[in-house]
Every structure is written in structure tokens, then in C-alpha cells.
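The complex is shown incomplete by one protein chain, all other protein chains being positioned as in the whole.
After this line comes chain A, so read on.
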Amino acid sequence: MVSQHGLKLAARLITSHFGDLVGKVCECLLRRGTLSLLEIIRFTELSSSQVKNSILVLIQHSCVQAFSIPRPVASGAEIRTVTQYMALFDNILHRLRFSKFLSIVQTDLGLQCRNLLEGLLQHGRLTFEQLAEREVSKKQFEGSTSSQDSLRVEFDRLVHARYVERCPKPEPFVSPPVEDKLTSARKRGANLVNIGTDEVLESKTSDRISDVPGGHKRKHEALEIDKETEAVIVESGVLWRVNFEKFVQCLKKKACVANARLRLGLDAGIILEAMIESNTTQGNKNSVQSSLENIIEAVRGKPGGISMTLEHVRVILEKLGSSLSSEESGVLYEIDLKAIIRICQTDEVEALVLKKYGEVAYRIFRFLAKQAVVQETDHISDVTLIEKKITQGILVKLWKDDYLEMKKAIAQGSGQTQHFLWSVNWDELWEHILDDMYHAALNLSQKISHILEQEQEALQDKAKRQRLQKGRLTLEFSLLKLDDALMLFHDF
């Protein structure tokens, strides 16, 4: 379930990108869950055409998924197929990270591919023809040229690297058992939002949804750029969209590599990156597996990797927490990426505790974060060598702010003594931190808009405008950084 501030942030993003009407419709779907067109009209009190247009915009940008389900009409006797609309929370939030997606593609495939991707990000679903047309006219405007053929080659690369994928059928049909799940989910509460992307919908219902032309979407490994695919690309009417899942994977990899580099040095970053690139596991996205030979080969192909000895690579793999398994193909190294993400999450929370509550609280929190069982106040004070009263005060403060969990225990002896036992409840803490992060991101984006307005008002005052611009850049950079942290807790 998405937190209240998560919903507010998503609604705000849509409003600022597409205007108030689309924002209102999207917020209605985010808050109330899956709805039919008539229900949206009733709840938003907008006209039918306004709602329809808004829905079209949202579907075009993969922010809403439409699907058909059979539903009994009023009397209960007759069953009719009704189209339902569901907001895709994750996809909406991806709008925060378009600049990151563009930079990934530019680094990997070059500027031309980046420009093509930009077209898809700006316009949502497009056919290759539309995309090429847009690109050609843009080039003409800039005074350069670009042929359809060269664009197709670049587009092939985007498809081949899975940055772009074919759109599934716009309105898949969901048969009754799934309808039950969906309607019961709606009954559970108006605030319950189906946060899964359309991938969730597709995977849950993959064998129920009939005739999905984009059905090969989940078989990327089988996707080969052969003549047939090329033909599909240029085929008129075939819609393409950005494959968000691929970008999430790329960003996850980047986060893990950055953490390894920070924690264990440059070489660890190179080795982990090499290992991820030579990964042989397909299904499990939380771990990577590769043989030492393949890792070495990938390491050697990287700047700074050529000089690394076999022993050095082995030692670093061990430091990275790898495990060894023996497969038919030989001995394989395996690294749990989830464990690295967990370190990143803990680092983020610890940094927050340090800044918000100070060094002593940071030491106490770090101690508790490492414990598997509850700890008593006196013991915490003894092992950290922090005075008992101070320890007690900090523990209570962290508990009040939901960073810690507290339990009371009564010891029966000559009299009754009460003991306070403390621990970190990670699940609750993650939820609470994530909600605060959504709130902070919401505030940052509101502040950015506010400064933009002030910049407009200060057109005549150059010095003030420059000061505002500088401030806005700081905020935009902070929002990008905060979004990295958001992904740690929500997407990875």
C-alpha cells in the first residue's frame, strides 16, 4: 500500500506535467483504486469528455492501465464487460527520473539513441514512424539531417538493449477470478491503490489475458534483432514505449556499484560491475552469479581492471560478501544484491539519525541496528559507555519518533523491577522513512515550482533572478538525490 504522501507526490507530478484536469482524474484513481469511466465522472464531477481526454493522456504516458472485466449489472442477473482504469503509481513516479534514464542511454548507446528515447519519454507511446518523423523534423529545424534508415538502426539498438519495448494490448481482458480479486481489493478500502505496474497486472493475469500482441514482452531473452523484428519496428500501427523495468534494473546496479566503491574502494566497484555484466542468472533479479573466468574477462575489459590479479579479484569478491556454489558449468560466485541494497538503506537511515539526533544517538542506533534481539537500557549504556540517563533520554526520543520499538518487562525478585527493552523494527521503520521521503520530495517539488513562479515575477531584476535560479538548481539536484534514496526503499 502506498503511503499518503506517496499518493500526494504522484498526484502533484501529474498535475505539474499535464495540468489540473488530468491531475484531478489521476488523483481520483490513485486514492480510490480501480474505477470505471462513469465512476470517475461521478467522483471528480468533471464532464465526460474532460475525463475521457484525461484518461487518454494518462494511458498514452503509461500512467494508467485500462482493462476489461465482466461485471454484473444492476439486477445482478446480467453480466457485462466493463472497462476499468487503474493508476500505475510506480510509472507515475518514474517521471521524476527521466533525466537519469536519458543519461543511462546516452552513456550506453550514444546521443542519437538518447534523442529517440527522449521522444518516447515526452510523448508516451509512439509508433516508430511517429518517432522518426519527430526526429527528422527536429533535425531539419536544427539544420542537420537524419534518414529513416539510420534512425531505424538506432531504434533497433534501443529495442535490442530492452530500453524500449512493444506496448501490450491497450485493454486486456481479465476473466472472472481476477475480477473477484480486484473488486474485493476495492471493497477493502477506498485508499487502497493497486500500485503494481502493468507488468504486475500482466504477470498476474498472463494466462488469462487473451490475445496480447505484446505478449513476447516477458521473453526478452529470446528477443533477437532479426529481420522479423526489424519488420515489426517499421510496421505501421505498432506502438512502442519505454521499458521502465529495465531502467530500474540499471539504476539498481548503479546504486550497488556506487556503494561497493564507497565502502571497499574503486576496485570493488569495478569488480561488482563486471560481475553484474557477466551475470548468468535470469530469473532472480536480487542476486548475480558468474564464474571467476567470466568475471575476470569482464574486469579486464574495464579501465583500471587490466592490472588486477586473480588473487586480488578473489579477495574483493569475498569482501563483497559473495558465496560459492558448484554448478554443472563449474564453480560460480554469487552476490546478493538485496544485501547491498540493505546496506545502502541502513546507511541512509543512520546518516539521518546522525544529522537529526547527533553523534551519541547515532552510536546507540548503530548498536541496536546490528542486534538480532532486544537490548536492555543498562546493557546499552554499558557497552556503548554512554551515561545511563543520556542513553535513556535518547532511546525514548528515538522511540517517540518511531525509529525504535520498546517493550516493558517486569522482573520478579525481592521486589518488582521494570526493564525497558529496545530494538529496531525494520519493516515499520522503512515504511515510516519512505513516507517522510515522499513528503520531502513533495515539498521539494512544490518549492521548485514556487521558485519558478518567483523567477517569472523577477524578470526585470537580474540579480534576484540569478539568485533564484541558483536556489532552484540546488533544489533540483537535491530532488534527484532524494529520488535515488526513494528508489532504494521502494523500487529495488
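Convention: contacts are C-beta pairs under 8 Å (C-beta built on N, C-alpha and C of every residue); 3 or more make two chains touch, one makes a residue touch a chain; residues count from 1.
The rule is simple: contacts and distances are computed from a predicted model.
**Student:** So one subunit is absent here. Using its UniProt record, which name fits best from "Guanine nucleotide exchange factor MSS4 homolog", "Translation machinery-associated protein 22", "DNA-directed RNA polymerase III subunit RPC6" or "Non-structural maintenance of chromosomes element 3-like protein"?
**Tutor:** Spelling it out: the chain absent from the display is recorded in UniProt as "DNA-directed RNA polymerase III subunit RPC6".
**Student:** Tell me which of A:D378, A:E428 or A:D461 is the one touching the absent chain.
**Tutor:** Result: among the candidates, A:D378 touches the missing chain.
**Student:** Hey, which of A:S47, A:S147, A:S323 or A:T474 is the one touching the hidden chain?
**Tutor:** A:T474
**Student:** Check the options A:L121, A:L262, A:V374 or A:L421 and report the residue that touches the missing chain.
**Tutor:** Touches the omitted chain: A:L262.
**Student:** Residues of chain A in contact with the chain that isn't shown?
**Tutor:** Chain A touches the chain not shown through residues 8, 262-264, 319, 347-352, 354-356, 362-363, 366-367, 370, 378, 383-385, 387-388, 414-415, 433, 436-437, 439-440, 442-444, 446-447, 450, 467-468, 470-471, 474-475, 478, 481-482, 484-485.
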